[in-house]
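Of the protein chains in this complex, all but one are displayed in their positions.
Read from first to last, the chains carry the letters A, B and C; within each, the first residue is number 1.
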Amino acid sequence: MKLGFSPADEAFRAECAAWLQAEMTGDFADIRGIPNLCDAIPRRKEWEQRLGQAGWSCIGWPREWGGRDATIAQQVIFAEEYARAGAPNRINHIGVELAGPTILAFGSEEQKARYLPEIAAGRQIWCQGYSEPNAGSDLANVKTKARLEDGQWVVNGQKVWTSLAHYSDMIFVVARSEEGSAGPKGLSFLLMDMDQPGIEVRPIRQINGEAEFNETFLTDARCAADAMLGAAGEGWKVAMALLAFERGVSTLGQQMQFRNELDAVIDAAKANGKAADPVVRQKIARAEIGLRLMRYGALRMLSGTDLAAIDGAALTYKIQWATWRRNLGELGMEVLGQAAEVAPGDHYSWPTLPNLFLFSRSDTIYGGTNQIQRNLIAERGLGLPREPRGQA
Amino acid sequence: MKLGFSPADEAFRAECAAWLQAEMTGDFADIRGIPNLCDAIPRRKEWEQRLGQAGWSCIGWPREWGGRDATIAQQVIFAEEYARAGAPNRINHIGVELAGPTILAFGSEEQKARYLPEIAAGRQIWCQGYSEPNAGSDLANVKTKARLEDGQWVVNGQKVWTSLAHYSDMIFVVARSEEGSAGPKGLSFLLMDMDQPGIEVRPIRQINGEAEFNETFLTDARCAADAMLGAAGEGWKVAMALLAFERGVSTLGQQMQFRNELDAVIDAAKANGKAADPVVRQKIARAEIGLRLMRYGALRMLSGTDLAAIDGAALTYKIQWATWRRNLGELGMEVLGQAAEVAPGDHYSWPTLPNLFLFSRSDTIYGGTNQIQRNLIAERGLGLPREPRGQA
Amino acid sequence: MEFAFTDEQAMIAETVRGFFAENATSERTRKAMAADGIDRELWSSFANELGLAGIGLPEEHGGAGLGMVEMALVAEAAGAQVAALPLLGHVMIGQAIARGGSEAQKAEWLPRLAAGELIATAAWAPKLSVADGRISGTFPFLPHGASADLLLVHSGSDAWIVDLKGAGVSVEAHVTMDQTRPFATATLDGAQGEQLADGDAAIAGALAAGWICLAAEALGGAQATLDRTVAYSKERVQFGRQIGSFQAYKHRLADMMIEIEQARSAVYWAACAVDEGSDEAQVALHSAKAFCADTYFMCAGNMIQLHGGIGFTWEHDAHLFFKRARSIQTLLGDGQWHREQVASAVLGAAA
Partner (left out) sequence: MEFAFTDEQAMIAETVRGFFAENATSERTRKAMAADGIDRELWSSFANELGLAGIGLPEEHGGAGLGMVEMALVAEAAGAQVAALPLLGHVMIGQAIARGGSEAQKAEWLPRLAAGELIATAAWAPKLSVADGRISGTFPFLPHGASADLLLVHSGSDAWIVDLKGAGVSVEAHVTMDQTRPFATATLDGAQGEQLADGDAAIAGALAAGWICLAAEALGGAQATLDRTVAYSKERVQFGRQIGSFQAYKHRLADMMIEIEQARSAVYWAACAVDEGSDEAQVALHSAKAFCADTYFMCAGNMIQLHGGIGFTWEHDAHLFFKRARSIQTLLGDGQWHREQVASAVLGAAA
C-alpha cells in the first residue's frame, strides 16, 4: 500500500503538466476553464484533435490504436494534471471512456481499426442510446426494435437522455433484435452513424434552463449488419460491461471538477463572511472530507486490476459522488444566501454554484437512480434477495 | 380552531392541579418524579388506588364504570397537570389506556362490570400478550394456541416484550383459537389471570442493564370460556382497535415526560457551557420545535372525534415521537460529552440522559418498528400497494 | 380548545383550493413566469370575485375581518398550485397598516389593498437613511418588486410606506430562480416615506403575516408534491411493477407525509397563537417558518427524485415547486436564523 508516486511517475507528471499548461495558456487559452459541455463546441473539437495529434487523447489504450499503454498511476496523474491545467471537460467523453473501452473489449480487429483511431484522434464524437421513456432505470425493458433487412439493421424506437446527441457523429444503441423477446434476452448493441435521415434529435430543456440532454428518435435508422458489438442477442452483456467502464480513471478527472466546485463554495464563504459561522464550517468540513474520501475510494478502485469485478469501493462510488454533489449544491446555495437566486444577466442562465444546485438534481437520477444503486449494492455487494419483477 | 381553554376548563385545571399538587407534596411526596416503571411498585399501587378513590383514575370513562365523562379538553388538562405535578408514570397504563378502552368498545355489559371498576379503582394491573419471538412486528403470525376444553380456554405458547408482566394481575393474550388457521383469521382475544401455575414470567435484561420487559410462557394456562373480547376468531379486529387507543390522551402525559427529558438536556447544556455552541443551539432548537409540533399534532389528533379513523396526525405520531426521542438521547450524550459515559455509582445503572440514550433505542422498535410504521403510513395513509407476504 | 377547523374555515379551505386548482394552472403560471411573475387575471379574480385580498383585514376598512388562520388557508391553497400571485408583500403591508397604522392611514390604504388595487412588496432589515421623512437606501430581493406600487420598509422601531412609482425611486428587475416570485432591487434616493403610527406593531404584524404566509405556502406546496408523486407512483411502471409498490419508494413517500403532518400542526399553531395573542406566538412563528420551509424543500427534492428523468425537465412542474421551496427557505430569514431565535428563547441569547 503506497500513496506516493515513483520518481518516474513524477517525471511523467512534469511532462504532461508542462504540455497541458502550455496549451492552456497558449493556443487554447480561450477555452480554458470553460465550465459546461454545451459551449464553444467547434473550438473544443479542435482541442480534442490537438490532444489526439500529441498522443494525449486516450493514454491508457494500446499504442496500436492511438494510446500510450499508460499505467494506472500515469492515467491518474494525467487526469489530475488535465483538470489542474483548466483543460475543458471532454465533449467526447462517451467515445473516449465508454465506447472506446467497450470496443476494445468486445470489438473485432476490424471494428477496432475502424473506430478506435478515429476516437483517439478526436474526429469521431459518440453519444449513448440506452434509456427509453419507459425504461429509465430498467434497461431490460428496452422497446427499440432492430430487424435485419437487405444486409442492414433497421432500427425503430425512441431513446432519451442522449446527452450531446446534437453534435455527435456516432451513437451506440441497445435495441431488441429478437422479436417477441423480453427482459435482458434478445437485445443487441449497435453502432450507428448519427448523420442519417432516420435519426432525429430533439433537445430536452432542464430545470436550469439549459438543454444538455436530448430525445433521439429512430425511424428506419440504419447501420451495417456488422456494426454490432458482440453477437446478436448478446447486447445485455456488452451493455453491462460498458457501465463498468464508468468507474474508470475518468473519475479522477471528474473529481478535479468537484474540487473546483467545492473551492467555489469555500471562496464564497470566505468572501461573504459565512466562513466564520461554526455551523457552516461543519458542513464545509464534511464536504471536504467527503471529497477526499472519494479520491481515495477511486484510487482503491483503480488499484485493483480487474475493473469489472465487484468490489465495495466501485459498487458504492456512483451513489457517493452523486449524493455528495447534490449536497454540495445545497451547501453552495446556503453559503451564498439569497444572492444565489438572482441571475447575473437578463436571461435564465446560472453561474457555477446555482447551476450546480439545479443540475445536480439529475446526478442522483441518471446512470441509475440512487434507489437503483442501493438495490445493486444490496444485491450484488451483500448478496440479499433481488427485488421481484412484476408482470410487465 | 382554538388553542386556548375555556374558563370552565381553566377552573377544572385549577381543581385537578390543586389536588395533584397536594398529593405530590403530601402523602405521596416520596414517589414524586420517580422516573422509571420498575421502582417502588407497592407505593405506586397505593397511589393509583388513591387516584381511583378520588375519581381521578380514568376520567374519560363513563361515570358508571368509575370515570367522570370528562371532555377531551379536560383529559388534556388532566394529563398535563398530572405530569406537571411530578406524579409518577402509571404502572397500570396498559389497563387504563389499552385494556379498559378496548373492553369499553368490545366487552359485554357483564365484562364491563367485571373489569372496568377494578381497573378504575387501581386494583387490577394489566399487561399485554401481543408479540411472540417469531412474530415481533407480524401479529398475524401468532403461534400461541388456545383450545376450548371443559368450558375453559387452555392456552399454550410464548409471548415476549410483555412489559411489567411481573407485577400484573391480568394479561390479554392474542391466541390462535382455530386450529390450522393462518394470518389474521382464527385469532381470539383472551383476558387471563396472571396468578396461575400455567403462566411463568422471565425478565429480559436490556442494553441499559435494567429489565423492564419480560418473556411470558403459557403452559396449559387457563381462562373462562367467556373471558374473551369479541367472538372467537375475531381477535384480529379487537387487537387492531386496541392499537388505535395507543394514540389517545395519554400521549399528552407522555409528552410532559419528553418535556422533562428535553429540559434535562437544556439544563446540562447551560451547566457545561455547550449552550453557547451554535451547532448545539441548532440541535436543541430542532428538538424544541419537534416537541412543540408533537404537542399540536396530538391536539389535532384528539380534536377529531373518531379516534379509530385514519388521519395523518394520528398515523404519523408513533414514528414521530420515537424518532424524536431517540435523537434526543443522542443529543443528550453529545451535550454531556464523555461525562455521560461514566455511571455515578458502582453498578451498571444510569441517570436520566444516558438511560434515555440507551433505552430509547427500543422506542423505534416496540409497538411497530419505524419500518412497519412507514409501511402503515404508505399503505393506509397514501393508498400505496401493500407489501406482499411471502410463503410462510 | 378545539384544534380543528370550524365549519366556516373548512368552507373557506374548500373554496380556495377549488379556486386555485381551477385557475392557477401550470399553463397560466408559466405564462406569468415568462412575464413579471404575476398572473393578473388570477389576482383580479382573487381580489374582486372572491374578495380574498381582504381576508385578514378589518371589516370596517373593506376587509373580511378574519384572522391569520384564514389567511393561512388561502396561502396554503395558493402554495399548492405555486400560484403566480403577489400575496406575500400584500399580507405584510396589510397587517402592518392594520396593526400599526393610524385611523387615517387605515382608512386611506386598507380599502385599496382589500380591493386588490395595489401591488405591494416589503423589505426586511434594510439599511437606510432617513432625513425629513425622505428615505435613501438600496433594497434588494424585493418579491415582485418590479411590479409593485408600494414598498413597506422598516428600521429599528420605525416603518414607512413608500410609493414605488414616485419620485426618487428606481427599480431594477432581476431574473430570479423562482420565476413565480421574481426579485427586484429598489434604490431610493430621498424618496418620500409615509411613516406608520406605531412602528413596532406594524413590524410585528408584517413579520407575523409574512412568516405565516410563507409557512402556509410551504405546507400547501409540500402536500401537493406528495399528492402528485403518489399519483405518479401509481401510474408509472418500471420492472413490470407500479413504482409505488417498491418499499423504498413507499417509505420515502411516508417520510414526506411524516414531515408534512408536523408542518400542518406548525402553520395552524402559529396562526392560532397570533390570532389569540398567545405567549407562544414568537416561538410558534419561528418554528413554523423554519420547519415548513425545510419540509417543503425536502418534499420538492423528493418529487424530482421520485419522478426520475422527467422530474428535472423544464416541461414538468416539479421544478416550480422545487424553486419555490428554495426561495421560501431564504425569504424573511433562513432556517438557521429562525432556529437560533428558538434557541435564544429556551437557552438565552447566544454568547
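Throughout what follows, a contact is a pair of C-beta atoms (placed from the backbone, for glycine too) under 8 Å apart; a residue touches a chain by one contact, two chains touch by 3 or more.
In this text, all values refer to a predicted model and were calculated from it rather than measured experimentally.
Although it is not drawn here, the omitted chain touches the following shown chains in the complete assembly: A, B, C. Of the candidate positions A:K237, A:R300 or A:R389, contact with the hidden chain is made by A:R300. Only one residue from A:L20, A:A73 or A:V174 touches the chain missing from this view: A:A73. Although one chain is not displayed, its contacts with chain B can still be listed: residues 131, 134-138, 140-141, 160-161, 204-207, 209, 279, 333-334, 337-338, 340-343, 345-348, 350, 354, 357-358, 361-362, 364-366, 369-371, 374, 387-392. Against the chain not shown here, chain C presents residues 246-248, 250-251.
Chain A meets the missing chain through residues 1-6, 9, 72-73, 76, 266, 269-270, 275-276, 278, 281-282, 284-286, 288-290, 292-294, 296-297, 299-300, 302-304, 312-313, 315-316, 319-320, 371, 373-375, 377-379, 381-385, 387.
Basically, only the chains that are shown with their structure count from here on.
The chain with its CA mean position farthest from that of chain B is A. Between the CA-based centres of chain A and chain B the separation comes to 54 Å, rounded to the whole angstrom. Distance from the chain A centre to the chain C centre is 40 Å, each centre being the mean of its Cα atoms. Chain C has residues 242, 245, 336 in contact with two or more other chains. Along chain B, residues 278, 282 each make contact with two or more other chains.
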